[in-house]
Structure formats: structure tokens, C-alpha cells
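The other protein chains are all here in position, but one chain of the complex has been omitted.
Think of it as A and B in the order they're written, each chain with its own count starting at 1.
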Amino acid sequence: MELLKQIFVEPFEVMYALPDLLLQTLWEGFVSGTLYSLIALGFVLIFKASGVFNFAQGIMVVFAALTLVGIHAFGVPAFLAVILTLGVMALLAFTVVRVVMKPLVNQPDIILFMSTIGITFILIAGGQLIFGGEPKAMITEELGLPTGASDWEVGGGIVIFQHIDIAAAVIAALLIAGLALFFNKTKTGRALRAVADDHQAALSVGISLEYIWVVVWFAAGVVALTAGILWAAKSDVSFALQVVALKALPVLVLGGFTSIPGAIVGGLIIGFGEKLFDLYWGVPILGGGTESWFAFIIALLFLLYRPEGLFGEKLIERI
Amino acid sequence: MLKKLILGAAALAVAGTVQVTTVSAEDTLYIPSLSYRTGPFAGAGGPISNGFADYFNMLNERDGGIGGAKLVVEECETAYNAQKGVECYEATKGNGALAYNPYSTGITLQLIPKAPVDQIPVLSMGYGLSAAAVGEKFPWTFNYPASYWSQMSSILKYIDANGGVKGKKIGFIYLDVGYGKEPIPLLDKLAPEMGFEWVGFPVGVKEMQNQGATWLNVRKERPDWMIMWGFGAMNPTAIKEAAKIRFPMDKFIGNWWAGAHADLEPVGEAGKGYKASSFSGIGTDFPALQDVIKYVVDAGKSQAKKEDVGKVLYNRGLFNAVIMAEAIRAGQKSSGKVKITGVEMRDGLESFVLDEARLKEIGLEGFTAPITASCKDHEGSGAIFVQQWDGKTWNRISDLIPPMTDVVKPLLEEAADKYVSEQTDWKTQSCG
Partner (left out) sequence: MFYREAGQYKTTYEADSAKFPILQDKLFIWFYLAIAFIVIPLIGGEFFLGAIMIPFLVFALAAIGLNILTGYTGQISLGTGAFMGVGAYACYKMTLAFPDVNILVFIFASGIFSALVGVFFGLPSLRIKGFYLVVTTLAAQFFLEWAFIRIPWLYNYNDSGAIEVPQREAFGVIVTGASASAEVRYLVCLTVVVIMTWFASNIISGRIGRSWMMIRDMDIAAELMGVRPLYAKLSAFAVSSFYCGVAGALMVFLWLGAAEVESFDYNHSFEILFMVILGGLGSLLGCFLGAAVIWILPVIIRAWLPPIVDTLTPFIITSSQADLVSDIMIGVMIVVFLIMEPHGLARLWAIIKQKLRVWPFPY
């Protein structure tokens, strides 16, 4: 009885009593949801074009942010550092496709997946070897990202909007819009969609698979860099960040592996869900700290009912 | 291919024999250093190991070692991983290791039962098992200069002295592992006695950099003070989040692992006012540190950058080395030998005296609270001070605050009894 009350009554009483807190929670959920979406987007890009489930996407986020900060530490101006980092990500994309993906063409998916775990290890250790393992501060101000906050008075309390969070949402939206334009309006983008639809057919009309893959891995690298900058601005650049990036997996399950809108909606659902759940249910009933598994359990339950995700193609092999 | 493999194996075998020459000779003292310059907590591990090694190297350069015996410090990388920690322990203990300083609660817990068997003491300086402070129950484990429980009681005393603790609500944000949860029994005990209310905010290891929900909860609970038991990437994130919800920074106080330069530098101005407890002095304005700079850092024999010398964790590693060095001296004195063993090191750890006069003598006047080692008490005085971040660096802002020994001691005894009761054949000692 007590438990039922804790589940069904008390959370809503708190929500009603403290509307500012609820709004703040929703806003925080929205912001972290956008970032989850961004990370998931990187997965989707590569999965769509090459069928590779790129486990290394999470570490690419850290690696990109680390490279940026590392290059900047040599006294390179921030914007030049961004360009150089993009160069490094392009080089990484080229190397991965040339050295790992191309020889593994036509292997079972699971082999390709495992090879990306291998890449993860190389990037984690290589990143630490080159840049050192200690946490670093993100060069937020040098990049021209806003700091500070605005308040909004509501229901006897305030909701605080961090400018960096607003910027994160705007940048994420711009990036997604940019990618959509790129896919729909450019020649490469169309070739990319052709590859995603059917490898063989794309090959037979003269599209170079290797070129497309490099482009896709590079696009995933750009997304990773963006996600890395925005996330690291909230905390710092450190290897612990890659665990957070694993959150993209449940996001993908919710949204479907091949759907870009799915990644966005899935990210938002996880973002809202875990903040609301932890604050209103997790802390009073389970003692808190539920954020580490909430998303995964939701994904697990979701899989039992709708394995293809919200927007995914119904291609999952079921038995 | 096969030929290459055989050649490679031969090369490895040759190299293996070369390595033997580095192992300690007759007149050296061997000190293993379990470092973690990689992994999730590398930001803390690097400076600690640097300070630890540099002090011994300074003694080698300046005094020719201790009592004429050179000190050999060998690093073994654990990446804060308990399995690699055990590997390092097994690999180095045969070289005549004097004592182990694991700098990880997980590794410490594994070494505590091994210490009496291998007769090598464990010095877990300000971490590990609080109960190890009870010397009678844990003859081989030391946690100078204070246990977590002593520290928490000192922090509460500080809060009490700065605005009072009665009727206040204290938030306790902690890393959700054994380390973070350790002070909870003390909070439970002191809350009714001192008349405050406390709320816990656990942060999972995976959520160290994703604390949004935790701080929403802090906002909901509206505590008057926040105490943090954090480590690594958790600290800067927590302080940034606290700044975001406009928690008053001067009411936010970290423990001694949540108050390093590496924790606050990523936060910068936003963390201005944040406090932390500590037991090792800040800066290089001590003769001993000047010697370290002169003999080791400027001579290019350190892994540390010059600007990192004197920072909080560097000095903590250095202080660890000071305790080790003093215990070695005491062990040498009581045994009459230059090259001592783990057993004599243990005696040294129970008998060294690091009082004001001695601190001044070794060039660390005012660096820390004096410690008088004893058989009964393996945590020493336990006094800490509070430091505050001014946006650029740490400054000491309080005098030494001794713990509430009367409250902490019974708890320590109780915990030690519980540990011993679960072990069969646990060797205790009686202190005369």
C-alpha cells in the first residue's frame, strides 16, 4: 500500500507542489536527450550506409574532444584547432575504412561489430598515450560558446536556462538539419542513400562504396566532435565520458537502428525518461542512482514488444 | 613467420635477463609504487605518483638515501584496476618491498589480508578501510594521518563552527562505491547527536559525468550544506552542476580526494568559494619542496612538470613519501640495520615521531598536523584543515581541526571487530 502510494500518488504531488522543479527537470531531460540523440546519430549514419554497428562511436566522441583540446594546448587558435581536428577525424575515417572495413566486406555483421570494439581499444589507449589520461577542460570560451544563464520565474520558483545548454540544442538542431540537407540535396548524399538502400545496386550504377564509407565515417566523426564539445562543456574531457556514450545504445533500440528521426526521438525519450524517473521514483523508492541502468531496462522492455524500434524498418530477424 | 616468432621470443628472453640487474642490490631499499597514470582516475594518479617518487629521489640526491641506503622506487601501473593491482603486488613483493601504498580502496582491501602473510605492511594514507586505524586488530595496515570517519567528523565540526549544524539539512553526495559509502554509518550516528538531518545523493561510477538528475534532486531537497565524497571526473562535474543550480559554493565542501587542482582547474571561476578538507600543505613554500625542485625537478629527473609541483595531489604523494621515509628511519634505528625488511618497516610505522620539531627539521614546518605513531593507533592525530578555491588556486583557510575521537573510536572498534569476526585465524596484536 505504502509502495503503491509512493509509485502512483506522491511523485505527482511533488510535481504539482514544485512546478519550477518539474519544468527544470524537463529542460534538463531535453538537453541531455539532445546530446544522446547526437551520439546515436553517429551510430545510425554508419549503420545505414554500411551495416556496421560501430561500437567505437562512443570513444570517437572522447577522442575528437581530446584531439581538439590537445591541439589547442599547443597554442593553435581555437578555430584552426577545430579544422585540424576535423582533419584528424577525416584521417581516422579514411584509415578505418581502408585498413579495417574494406578487408572485412561481406563478413558477418557480428565480425564487423567486434572489429569496432578492437578499434575502441586502440583509440582509448592511443588517445591516452598521445594526450595523457588526465581530465582536461573544454575550451568553451575560446570556441565562442556562450556561458552564463537566464532565469525564468514561474510558480514561485525559478527555472534556470544555461546558455551553453540552449546553444547545445541549437547546434544539434543545425547539425541535424545540415545532415538532412546534405543527404537530400547533394550528389554524394544521394549516392549515400543509394548505398543504404542496396549495396549491390549502388555498386552496379558506379557508386564507389569505399568513398561513401569514408564520407559516412567522417560525418560520424563530425557528429562525434560536436557531441564531444557540447558534453565536455558540461563537465570536462575525460575517458570516463565514453561510458555515457554507451547510452546511445538504448536510444538506438527505441528509435530503430536505421532511422535518423528515430535517433532524435529516442534520445529525447531517454533524456526525459531517466531524469523524471530518477527524481520522482528512483530516489524515493530505490535510493537513487538509477540513471546508470534506466535507459537499458527501458530498451529491454521495449524490445519485448516492438523489436524494430519506433521508426525502424521491420527487418529484424525474429523467430 | 615462424622464424620471426622464434627470433622475437629469443629477443624477449635476452631482454628478460637484462632486467634482473635493476633489482635491488645490497645497500638499497626497495619501494614499489602502484601508480595509475592511465584509466578513469589518471588525473589523480599521475601527480600522486610524481610527488611520491620525487621525494625519495630528492633524498637520494641530497642525502644519499636514508641511512646510507639508496631508495629504489619502482612504478607498476594498475590503471586503478584491482586485478592489475594484485598482479603488480605479486610481481614486486619478492624484490624486498618495504610497504605498499596502493592509492585505491579496491586494491587496499585485497592487500589487507595478504599483508600479515607476506609480512609487508600496507600504508593506505587517508583511504582504504577506516577500521584499519585500530592497530590492535590490524597490525599490518596503517592509514595515517586520518581515516574517513575522522575526516567526516572534522568536516562536521567545521560546519558547526561556521554557522552551526543544529537543525540544518546536510546533503552528502558520494561516488556510489564502497569508498563513497563509508562515512554513512558515522552520519547516521552523529545526526541525532548533533541535531542535523542528512540526505544522501549517490552518483554511479558510470554517471560521473552525467549528474543532471542528481543535482535536480539536490535542488528539490534544498540542503543547507553539501559534503562531497568524490573522485576523478566526478568532482569537476559536480561542482559545475552545483554552480548551475546556484548552490552557494562556500557551503559546498569536499573531502580530501575532492579538492585537488585537477578537480577545480576545469571549473575555474565558477568554482570560486568551493571548499575541501586536506591534510597536506599547498604550494612550494617549504624547504623540502625547494630541495625537491632543486635536486630532482630542475635536474630533469621528475615526470612532473615544474608548474605542477606544489599542487594538492603532488604534495599528498610527497607527504606519503615523508611518512614512509620517517618510518624507514625509525625502523633502521630500532633494528640497528640499514637494509630493513617489511617486519622492521612495520615496527617503524608504529614508532616514528613526526612532531613539530621533526617537521621543521625535514623542512615541512606547518605542512601538516604532527603525527606520533603508536601500536594502538594506526591513524595518527587525524587532524585536517580546510582549503578554499579562489578561482585560480587553493588557499588554506582554517586551522587544524582534530576529529571527534570519542565518537569515531567506538565505531572504528566495532567495524574492526566485525571484520575480524568474519575471518578465521586472523592475527591481532596486543599493545602494551
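Methods note: contacts are C-beta pairs under 8 Å (C-beta built on N, C-alpha and C of every residue); 3 or more make two chains touch, one makes a residue touch a chain.
Everything quoted here is computed from the prediction, not taken from an experiment.
Undergrad: Check each of A:Leu23, A:Val100 or A:Ala194 against the chain that is not shown and name the one that touches it.
TA: A:Val100
Undergrad: Among A:Val88, A:Met114 or A:Ile166, which residue is in contact with the omitted chain in the full complex?
TA: Considering the complete complex, A:Met114 is the one touching the chain left out.
Undergrad: Name every residue on chain B in touch with the hidden partner chain.
TA: That gives, for chain B, the contact residues 11-12, 15-16, 18-19, 22, 35-38, 75-77, 79, 81-84, 86-87, 90-91, 94, 105-106, 109-110, 112-114, 116-117, 129-131, 176-179, 181-182, 185, 204-206, 303, 415, 418-419, 422-425.
Undergrad: Take the complete complex as the reference. Which residues in chain A touch the chain that isn't displayed?
TA: Listed in rising order, the touching residues are 53, 99-100, 103-104, 107, 109-111, 113-115, 117-126, 128-129, 133, 246, 249-250, 252-253, 257, 286-287, 289-290, 292-293, 296-297, 299-300, 303-304, 307, 316-319.
The rule is simple: only the chains that are shown with their structure count from here on.
Undergrad: Need the CA-centroid distance for the pair chain A / chain B, whole Å please.
TA: Averaging C-alpha atoms per chain gives centres 36 Å apart.
Undergrad: Would you pull the chain A residues touching chain B in the complex into a rising list?
TA: It is residues 14, 18, 21, 24-25, 28-29, 31-32, 125, 128, 132-138, 149, 160, 162, 231, 234-236, 238-241, 243-244, 246-247, 274-275, 278-279, 282-283, 287-289, 291-292 of chain A that touch chain B.
Undergrad: So in the complex, the part of chain B that touches chain A is made up of which residues?
TA: Chain B residues touching chain A: 37-40, 42-43, 46, 176, 200-210, 212-214, 216-217, 219-220, 232-233, 236-237, 240, 244-246, 262, 265-268.
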